[in-house]
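Below is one structure; the comments refer to it alone.
Only a single protein chain was left out; the remaining protein chains are all shown in position.
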Amino acid sequence: MSSPFLEAVSLSCERDWRLLFEKLDLSLLPGQMLQVAGPNGSGKTSLLRLLAGLMQPTAGEVRLSGRPLREQRAELARNLLWIGHAAGIKGLLTAEENLAWLCALHRPASREAIWQALAAVGLRGFEDVPCHTLSAGQQRRVALARLYLEAPPLWILDEPFTALDRHGVAQLEAHLSAHCTGGGMVVLTTHHSLTERPAGYHELDLGQRAA
Amino acid sequence: MNWTWFHKLGSPKWFYEIGGRWLPWFGWAAAILLLVGTVWGLAFAPQDYQQGNSFRIIYIHVPAAFLAQSIYVMLAAAGLVGLVWKMKLADVALQQAAPIGAWMSFIALLTGAVWGKPTWGAWWVWDARLTSMLILLFLYFGIIALGQAISNRDSAAKACAVLAIVGVVNIPIIKYSVEWWNTLHQPATFKITEKPAMPAEMWLPLLVMVLGFYCFFAAVLIMRMRLEVLRREARASWAKAEVRALVEKHA
Partner (left out) sequence: MSNVFALLFRREARLLCRRPAELANPLVFFAIVIALFPLAVGPESQLLQSISPGLVWVAALLAVLLSLDGLFRSDFEDGSLEQWVVSPHPLALLVLAKVLAHWVFSGLALVLLAPLLGLMLGLPASTLPVLLLSLLLGTPVLSLLGAVGAALTVGLKRGGLLLALLILPLYIPVLILGSGALQAALQGLPAAGHLLWLASLTALSVTLTPFAIAAGLTISVGE
């Protein structure tokens, strides 16, 4: 059997002398969605940052296609779309400028594609408005518009549903599910339970592990 | 090439044990060398023909200055090992050695000032060596302050390592520019450290003192590192057993 696309082996994370989790194993195959759950401070964000290679684990390792992550930086960068709690949106730039830059970091997108993505998240007409004039939910939508552009297979999203209205939540759930059905992978944290789950859905509860 | 020894070196438990075995050796060597060097240098070495007895402060000043510079290089080396091979012990060494280095530069500055009074007639002269030493002290302060400011200890160690490496690249540039500045601004009047060869009766005790200072540094560093290792490994069973044994011994 081939090795999973992304896996964590005996992962431990310690922050400021506090052990968040230890000996954590997980694996992710194409088509799967992993929801990381748990109470505040249980290390959800830290786990996501470890998987995205932004943080180094205290012990254990993260592997990409069976090889340690630090040897696979370029490979990971090509396949990963990371949207953190702060999504890298500049208030002084317009929605279009923000997206153009974020896409250029990975693969440049045309102006039409960006406008289409913005329309898909319901921001038609806001393309050239500076982002600091948008509401929190609208800013989140700007960041999430990246998911509607030509996107890499692995999505790691930290609290993507924050500040979205009910319609936006439903739309995003459907989009994530469709991405997994199409062979993509999603790792996300969220406090609400997903109503639309793809076939490869599973959940990891960090709170239960600790208990 | 077998690298297992290198990785073993990184194991905290191994270091704690081996360090405990080495500690008395370094401690005694430091005590004996410092005692011999001090008595020899202060009582038996001949007087300087120009400076009389006041030159004897070099037996403290020079070893401290030597050590202050070597410790900074050691910091950078430890930082490099910590960054490249992710060896935790190197992080411990870096952070534990920095305050010792700062104290050594402080001692060098203090003795330099005391020495300056009879030699130049002033407590402080903007001499190239003293100025470089002052800058070195500031560099140490920077590393210590950065290490204290970052709460996550792994990040703190890595940040200090980067700073130490940047600093060590800069030190030669700083040193030469300061020397150049010095020759531009005050024509060389009287240089103590660049005299024609010292007689053996004078430099032998100095050598003993330098060795004594290095042993002293090794002993203090091992002591500090063992304590830090124990603190970091507080969750490991061997560390718990060790602490229990220590408490019982002193109870």
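Each chain gets a letter, A and B, in the order it is written, and its residues are counted from 1.
Everything below uses one rule, namely that a residue touches a chain if its C-beta (ideal position, glycine included) is under 8 Å from a C-beta of that chain, and two chains touch if they have at least 3 such contacts.
Just so we're clear, the structure is a prediction, and the values are computed from it rather than from any experiment.
Of the listed positions A:Val9, A:Ala37, A:Leu93 or A:Val169, the one in contact with the omitted chain in the full complex is A:Leu93. Check A:Gln56, A:Gln116 or A:Gln171 against the missing chain and you find that the one touching it is A:Gln56.
For the options B:Leu23, B:Leu42 or B:Leu83, the residue in contact with the chain missing from this view is B:Leu83.
Seen from chain A, the chain kept out of the figure touches residues 49, 52-56, 74, 76-78, 80, 82, 84-93, 97, 101-102, 104-106, 108, 130. Listed by residue number, the positions of chain B touching the unshown chain are 83, 135, 138-139, 141-142, 145-146, 149-150, 152, 155, 158-159, 162-163, 165-167, 169-170, 173-174, 177-178, 180-181, 184.
Just so it is clear, only the chains that are shown with their structure count from here on.
Put simply, the C-alpha centre of chain A and that of chain B have 47 angstrom between them.
Within the complex, the chain B residues that touch chain A are 86, 151-154, 235.
Interface residues of chain A facing chain B in the complex, by the touch rule stated above, are 15-17, 19, 56, 58.
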